[in-house]
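The complex is shown incomplete by one protein chain, all other protein chains being positioned as in the whole.
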Amino acid sequence: MATQASPLDTPRAASPGTAGMPVLHMVIFAGLLVLGLIAPYVLYPVFVMKVLCFALFACAFNLLLGFGGLLSFGHAAYFGGASYVSAHAAKIWGLSPELAILAGTGAAAVLGLAIGSLAIRRQGIYFAMVTLAFAQMVFFFSVQAPFTGGEDGIQSVPRGHLFGLISMAPDRNLYFFVLAVVSIGLLVIYRIIHSPFGQVLKGIRDNEPRMISLGYRTRRYKLAVFVLSAALAGTAGATKAIVFQLASLTDVYWTMSGEVVLMTLLGGMGTVFGPILGAAVIVTMQNYLATFGDWVTIGQGIIFVVAVMLFREGIVGVLARIIKRPL
Amino acid sequence: MKKTGFIVASLAGLLMAGTAYAQTTIKIGVMNDRSGIYADITGEGSAVAAQMAAEDFGTDKGITVEVVSADHQNKPDVGSNIARQWYDTENVDVIADVPTSSVALAVNDITREKNKIFLNSGAATSDLTGSKCSPNTVHWTYDTWALANGTGGAMVAAGGKTWFFVTADYAFGHALERDTSAVVTANGGEVLGAVRTPFPGTDFSSFLLQAQSSGAQVIGLANAGGDTINSIKQASEFGITQGGQALAGLLMFVNDVHALGLDVAQGLVLTESFYWDLNDQTREWSARFEEKTGKKPSMIQAGVYGAVTHYLKAVEAAGSKDPEAVMAKMKEMPTDDPLFGQGVVRADGRKVHDMYLFRVKKPEDSQGPWDLYETVATIPAENAFRPLADGGCPLVQ
Partner (left out) sequence: MFELLGIPPQALFGQLLLGLINGSFYALLSLGLAIIFGLLNIINFTHGAQYMMGAFVAWMLLNYAGVPYWGALFLVPVIVGATGVVLERVFISRLYHLDHLYGLLLTFGLALIITGIFRNQYGISGLPYAMPKQLTGGQNLGFMFLPNYRGWVVVVSVVVCLATWFVIEKTRLGAYLRAATENPTMVGAFGINVPRLITLTYGFGVGLAAFAGVLAAPIYSVNPNMGADVIIVVFAVVVIGGMGSILGSILTGFGLGLVEGLTRVFYPEGSAVVIFVIMAIVLLVKPAGLFGREV
């Protein structure tokens, strides 16, 4: 897919050596961090935490789609699967939030390894279909397994004490913890993209046969990025479970996989910052249009259509083209 | 959030009424399904019912009521999000309705954590007043225990000794099956088997044939919404009811029967706590309700009216909206409203009133589009709900 439409056909500006971050990116990251620090005093902290979790989810997904060129239609499995594990860890095992999130991330990585090693044997739509099929199985498992609580989900998950010390019950305490988790996640993704590994990935995305003939074992790279993407999606899901004190079927259902595609597409696949913006827009829309019921669905559909028809590079992709710098 | 309040009118009333009380402003959040399978039995109708309760309560008592509403889409995550936001940022005092057990349990927890009040009418799970009971929750209209008891007990008494369940394969379906099985066996009946159907499903014919070949006298439908409607339609299509087996809808509402039509639904037995055509008072209220919404009320919408009415009376009696004081009054004062008559709110939060066993009329006996039920039996309040001691509610011990 990336051959025709990747907005970043010239992203090599970020030097392959990758020691440093371009100044522009540093400025944007700093700006985002400042926004993140002010936000809880202006907006409802729980809402901002939701945006943060989905931003990380979308960026993790984008790592796979935008940089690996692999469209997964089953990312809900890792997001939701991890949220179950972290909710279970916090509630039943009594783990502190940071450990619960780690547990969720680990579980998502394992799940990603299992599914990914099978799925990467296929390409294009077949790949999308296999990931969808496996995600449906994870969903089925979540409905059936006793520990997930069926459609009730795992409720009243304790927010606990960070490192066993700081109470996470007040929204703002939790907020800064979540901000830290998401920031670390985003920086990890940024680092991956701009590492030599990331350069190889882009090479595979743009022309796999060429990379094979250059001697790269492309499957290994694809599996690695799949697992990384699944794990980071898991971090997002695990964090969300702690924030909302709930893990539910919504997070493993296939519509969640569709939503993350939408966020990424809208913001700009293959861009660093696009998915963050996409997630913010979609979550805000869901939040404020919630009372209008089906108009949310219709609105999402319209965004999909408009994005595919008119700006396949996404909002940030278009901006990047205008300023002629990768974003 | 849509504001359907009528502050202006209330303020005008207040000015005329003088100053007997300090002004109390109450914000009621009606949260339910406004677009999904329960939109007809809850939805906007419940918001209308809450508003009617406020209007009927009157504006002369120094209490100003504002009603807001939201759609939880039957998802616990959406519901808990709305509840949090309402309590944290929009000064909502009371959340009312909340169908769908999983969402209700989530709102139950949050309400307790934030120390507000939760008037549940729409949800079925008996856990709300059992193991998960909360000092901040009143469960008004019905629950799985009452439905199982009404339908299960009555069917066995009427000779339906052997049962087979078609159960939606999720926690709520299992609970409904479990509760009903217990009633059936306690009354001397026998459960021959059950089949778990994927949720949500569209084709139930295979499961219905399994039920048919079990030879059970009664097929218990332990499912809800679209699943129930499809099972009933298909049971009629495959001649199962004509073959002499009876269907028992364990969670059915008047709107479902209306949507199915009498041709298909006739003979079905079900339990409800309210029907518009019970007596003059219910008919009068339901006519007013129909004027506003174009439909007859479901028991859930009636329950929202009853619960809000009782809550407002309790606020008046307590002289404040402090949740603890109001809950104490709600449990202390007997309830009395035109729809459910007299009753009480028990220590575990369970509202207790009569339940009714209805049979769906034959098409030829029906006088109009909403003339759907005949009353088979009235289950008196003292037998209609799970005994206080059996629920395992920590508040009771």
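By written order: A and B. Residues from 1 in each chain.
As a convention for this text, a contact is a pair of C-beta atoms (placed from the backbone, for glycine too) under 8 Å apart; a residue touches a chain by one contact, two chains touch by 3 or more.
Source: prediction; values computed, not measured.
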Identified contact with the non-displayed chain, of A:L265, A:A280 or A:L319: A:L265
Contact partner of the left-out chain, one of B:E190, B:E237 or B:D390: B:E237
Contact residue for the chain not shown (choose from A:G31, A:G94 or A:G124): A:G124
Contacts of chain A with the absent chain, listed as residue ranges: 1-5, 71, 118, 121-122, 124-126, 128-130, 132-134, 136-137, 140, 144, 254, 258, 261, 265, 293-298, 300-305, 307-309, 312
Hidden partner chain, residues of chain B it touches: 35-37, 39-40, 169, 193-198, 200-203, 205-207, 209-210, 213, 225-226, 229-230, 233-234, 237-239, 243, 255-256, 259-261, 264
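Convention: only the chains that are shown with their structure count from here on.
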For the chain A and chain B complex, residues of the former touching the latter: 44, 46-47, 50, 143-144, 149-153, 155-156, 171, 244-246, 248, 250-251, 287, 290-291, 293-294
Touching residues (chain side chain B, partner chain A) in the complex: 1-2, 34-35, 69-71, 73, 75-78, 80-82, 84-85, 88-89, 101-102, 105-106, 109, 169-172, 174, 199
